[in-house]
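A single protein chain has been removed from this complex, and every other one stays in its place.
Here the chain labels run A, B and C in written order, and each chain numbers its own residues starting at 1.
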């Protein structure tokens, strides 16, 4: 592992290193995310979901590839665009749907919603609606790991936009200084709302700037599940061995608007169509897996069907669930006596 | 001008490029700063100065070398260690002494003190007691220059410690994005209070981290007036030409404690004595100038004497001046009607 | 007179100020939108559409899209304000004070005083507030009290389109750092707004209703609920002074005190959490300065002491509602002194 700028790696897609079982797990995760996002988009249009939705569609390979390497007791922290991270980390999908619909049984009792989706049982420390809010917190999770002598790692997911926030930079420096098992995973989907990363990120790229902080940094094609997995394998291992933090910049497409309902006037002509055709990580993974005989189309179709009906089920359950009791307004403001 | 890490330059001391007149001006500035700091240290011990003092002794060549290249309408912003910057920028020394002694006629009417010393007539936008407070503000001054079409530059002085603050990083990125005439001048005196830069700055150095942000960055020996001047000449020119921001990391010794009265238990044995002997920028400049016949010892002695008596004068005047009127408490809370 | 929305009124004020004074600039995230993208520029004109059309008219040197970097945005505005410009910075949500608050309360607010009157900081920070959008705990807060408490800042919270335009024009020509709080819920409300430039002075309350039984003071959007309640009460023959301070700093104490001196009863309504909020502030001023006139306890109607919950039923319970206001008013009226 090198910290020389020249060696920021962009591993080539190759299925080697991933077992069939792992692949199927990742594929299932990716499909679950995609279907989940499509379903809540539909339910949002129907008026069944309050508030704001930022969908992860197009970025699935990143969460799925990384989380293959994590256990329940590793930590991730997320952003406003958090559904994919939560699902990949093993979050309770039914509880997520209920949460997003503001229902009883929601993972956050209906108090969080999409922008605060979290599953603490699975080490998912929450979506965070403050851009740059997460990295300092994951540094703390990584500090716990180090202080308590576990080999856990902490991953802060962030967007290209979040890479410019002061809190993110501080977190990176502190993680280097304390040599913590923290991974800063920037999903560069090209946009922070309607501002392009090429405008807002003043440096050559996110990875080289991170490298300047004194940690290894890599770029990876985030549409390529296998490439993500291969890189993350090294990176997670590096962290577990106590060698300090690492940054990953994964390039991904954003299939949807910044938020559901975004008119996206800032997009180029035909851009989204092209992205969906050429950069769909699910299609890319499926093709590569079938070609390399890691799985056959039938198996994958079966997963697709199974998940479609699973998502339908959790949706029906969430639609049917009651809203939180009105008397819950003042519960859980404090953890202890007040 | 290159942004390749390998080419961070450390120009060698050489008197070429500096005229006699310029040298004498810089020498006079350096001597004024040194004497000023020595005098207020003495007055502080006598109980004549309230509050906290952070002295600039040992770092004089940086402020003096840079400010030779600035006009009154260029901007600098400073830190808690601001006396040297204010003097070098042409600030009213008598007004400074009165301010630091909390007297009428002080540059800030006695409301600021050492940590907020400022001279707006000279483009000195103030010492700032929040570490990292200045850089975002200087970005605004540089933005004014660009928007109003002047060729002014803005310089944010900062310490090694301040280089780790999120606000500093944000300012650097924004200056790059907007291509502003801003100079981030980090005076690396080895310490942020009692924490060493080698501990707190996680990266290889401050300059390379800044470079990762996408701007040229240089290291310079800050005890060498001529080296500072030579580098700053290029850098200021670069900014005036609209080529965007630059970072300079100047290594300097800190002769005094973090604050006056600091027991400095964290210092190595004999460290300060060694620094004062080997890294005194005034001695170094004097020797080089005399050797290269830029000035003779007599001329310099005369300056020394003149300044010693000047500093005595402003001290006497400040001691004699009355405190601000008690009725000034509520003046200038607002600039306009309230 | 033409009818305009609150959004349009602020937009018009910005247009007119920029046209009149070339030192006025606008900066922030997505203030035009589309920077660096292949599609159209001015794609958003601010996520709330308030700065729409400024970029095409005034260009990139005066309408400046920034990265996500609030400390640098506010700091840059403060630095620009000290050096010849009149920046209007946008903070997308008031909830984001936390990532730039030093530049607001320790820097911009203090320059003038701390530097002995030699620095000026003529800048405006536009920010949005208000619950009800199901936007959760970090995008719904009204933190007007957090800036009102800071000496050196001025704080403006218009409740209608007319005031919004006039207060914005005043804010831009003011020589201090002004926090301009736009209630999201009000953007689509409208009223008559002159085309010409005009200013509404700071520190002058507006009487929405005049009456004699009770004084109600409300800040931001809750004012409209107060008006609904006041109108219902009027049908019963109960009349209220309904006062909108319009600026919380400076605060028109006099208007409030005068009214309470007459009515002897006060209810204060805001959408902040209850501790150390505007309702507390105004209540305490009256309890000190108009005590002799008071004939009943001063009631505060505020949001609940909790983060803003996401679920609509919980959020609605969190927000002070007409029923809460009416109940408070009746309690105060029924109090036998």
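One rule holds for everything that comes next: contacts are C-beta pairs under 8 Å (C-beta built on N, C-alpha and C of every residue); 3 or more make two chains touch, one makes a residue touch a chain.
As the structure is a prediction and not an experimental result, all values here were calculated from the model.
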| item | value |
| --- | --- |
| Omitted-chain contact residue, chosen from A:23, A:75 or A:186 | A:75 |
| Among C:113, C:162, C:187 or C:202, residue touching the chain not depicted | C:113 |
| Contact with the hidden chain (one of A:143, A:276, A:290 or A:308) | A:143 |
| Contact footprint on chain C, counting only the chain that is left out | 71, 95-99, 101-106, 109-110, 113-114, 136-138, 145-146, 148-152, 249, 251, 272-273, 275-281, 283-289, 291-292, 294, 296-300, 304-307, 309, 335 |
| Positions on chain A contacted by the hidden chain, ascending | 75, 77, 99, 106-112, 116, 118-121, 125-126, 128, 130, 133, 135-148, 154, 166-167, 170-171, 173-174, 177-178, 331-338 |
| Contact footprint on chain B, counting only the chain that is left out | 50-52, 102-103, 108, 110-113, 115-116, 128-133, 161-162, 164-167, 191-202, 263-269, 271, 323-324, 326, 328-330, 333 |
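Definition applied: only the chains that are shown with their structure count from here on.
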| item | value |
| --- | --- |
| Per Cα centroids, the chain farthest from chain B | A |
| Distance between the centres, which are taken as Cα means, of chain B and chain A, whole angstrom | 44 |
| Centroid distance [mean C-alpha coordinates] between chain C and chain B, Å | 40 |
| Distance between chain centroids, defined by C-alpha means - chain A, chain C (Å) | 36 |
| Sequence positions of chain A contacting 2 or more other chains | 164-167, 199-202 |
| Sites on chain C at which at least two other chains make contact | 66-67, 69, 71-72 |
